[in-house]
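One protein chain is absent from this view; the other protein chains keep their places.
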Amino acid sequence: MSWEPKIIAFLCNWCSYAGADLAGVSRLRYPPSIRIVRVPCSSRVSPAMILDALKSGADGVLVSGCHPGDCHYLTGNLYARRRFYMLKKLLEFAGIEPERVQFAWISASEGDVFAKVVTEITERVKALGPNTKFRKVLRETGA
Amino acid sequence: MGTLTEKIREAAAKVLTEGRAEVVVGYGPGPLPYRNRLVAVRSAEEVNRLVWPSFGVLNPANALHKLRGQKVALVATGCVSRAVVVLLQEGQVKREEVYLLGVPCPGMLDPAKVRALAAKVTRVEDDLSDRVLVTTSEGKKEIAREELLRANCLSCRHPSPPLYDELIEAPARPVSAEPYAQVEEIEGLSPSARWAWFEKEIVSRCLRCYACRQACPLCYCPTCFVDDSRPQWVGKTRDPVDTALYHLVRAYHLTGRCVDCGSCEAACPQGIPLRLLTKKLEKEALSAFGFEAGLDPEAPLLFTDFREDDPEDFMITHELKAAGKI
Partner (left out) sequence: MLYVLPQEKLSSWLKGLSEKYRLFVPVSAEGFGPYEGELYLEARTRLSVKEFFLPWREPLLRFEARPGAVPEPVAGPEEKRVVFGVRPCDAKGVALIEKVFSEDEPFRRRREGTFLVGLMCREPGSQCFGWAMGLDPFAGEGLDLLFVEREGRYLVSLFTARARELLDENFAPADEEAARALENEREAFRQKYAAAPALEKLKEAPLLALYEAPFWEELALPCLNCGACTFLCPTCYCFDVQDEVVGGEGVRVRLPDACMFELYSRHASGHNPRRSPVARFRNRFLHKFKYFLDLYGEPLCVGCGRCIEECPAGVNLWDIIRTMSEV
């Protein structure tokens, strides 16, 4: 059995999570690499959460929210957009492969987009290989 | 008039005698030729303890939390004033609690660069001209001041304090022509080379002493994320993944806030080039959002604001849409 990447997806409850649900109901196919964490809003997601996912063994992270203007909390995703931009730049600067951490706007009616995004991310992460750089490994030996 | 030290002392004495502040926080001579030490002066008779610190590498705004409840005057160069602006924006200090004695900054010297000159350095004479006289175990050396300046001073775009209650008359350094040269050097490397740099220069040498965090005037959280235990985001040992996480998240927490005072790098006992992470974020904030930290206490912060046209091209949905795939 070849290696399947594990991708943690933080999906906002009102749009992206519903979009993922729609993809399922519509019987759209997408890789089983995704593990979903439902959050109230994309702006709930902090960089510590994203990095913690990588540290715990995720090969990729997706954060998805409502389109600008549609946020259930009016402006959450607009603040989040700036924060995600800066985080992506920082991770890139430190040499963490930028393809591993992705951001998306997926609405509740975009089940097909969800499936396509997951497929695309899975392919990109597969090409990168497993996350070995940023994964915490417990060692029994000391220094 | 007099030297910069004399001007600072004169202004400090006036501030105290006129009751504009209860205490003036600045720098005095330190125990070593390449260190200055923070002093708190409470009366005009004591102002001779203050000097222009050639090695005032730590930001005095960091001491504000220790003097809460007192009206504090800070000897404030550009980055000190800017740090106070961010503290004002974030509600950590009230405007009437701090008196900014503005000093246009000629730049400060880097202790590491001075120590690298010889096995033992016994004296440093810096008269703010273009040459510095350093007495060492290998004789006296005259070095061009530019060669001994701190990296953050060389890339400084605001040597003069943007916010002040009074401004001493003195020449400031010219604004840096290439503020992001060091960042661009790293950006030019391949991703794997960047990771190798990050691991070797930052992660592998870090002792987790938190000098960087303690020195930063903007790291003031009562419980730092590193000390959270439920959940525990970051392990506390020098494990490379935990250490990388600490530095990345700390730099990220300073996005749009860091004023590049260089205290973090100056405080680090291992000489880790920490500033570069926040400098990169500063560059992005300027280019993508036209934002600079610490200039206007009335303005919103980078992350407490948004624009309709903020960039989205980094997002995968944007990319796929542009490629016609969705």
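We just call them A and B in the order they show up, numbering each chain from 1.
Just so we're on the same page, contacts are C-beta pairs under 8 Å (C-beta built on N, C-alpha and C of every residue); 3 or more make two chains touch, one makes a residue touch a chain.
Only a predicted model underlies this, so the values are computations on that prediction, with no experimental measurement involved.
The undisplayed chain touches these shown chains across the complete complex, A, B. In the complete assembly, the contact with the undisplayed chain comes from B:Arg37, out of B:Arg37, B:Lys71 or B:Lys113. When the omitted chain is restored, the residue from A:Ser26, A:Ser56, A:Thr75 or A:Ser109 that touches it is A:Ser56. Touch with the hidden chain on the side of chain B covers residues 30-32, 35-40, 57-58, 62-63, 66, 119-120, 205, 207-211, 213-215, 227, 235-239, 266-270. In the full complex, chain A makes contact with the omitted chain through residues 56-57, 136-143.
As a convention for this text, only the chains that are shown with their structure count from here on.
Separating the centre of chain A from that of chain B, both taken as means of CA atoms, is a distance of 34 Å.
Note for the complex: chain B touches chain A at residues 183, 186-187, 191-199, 225, 231, 233, 235, 239, 241-242, 244-245, 248-249, 251-252, 255-256, 277, 280-281, 284-285, 288-289, 302-306, 308, 310-312, 314-317, 320, 325-326. Listed in rising order, the residues of chain A touching chain B in the complex are 47-48, 51-52, 55, 62, 68, 75, 78-79, 81-98, 102-106, 112-113, 116-117, 120-121, 133-137.
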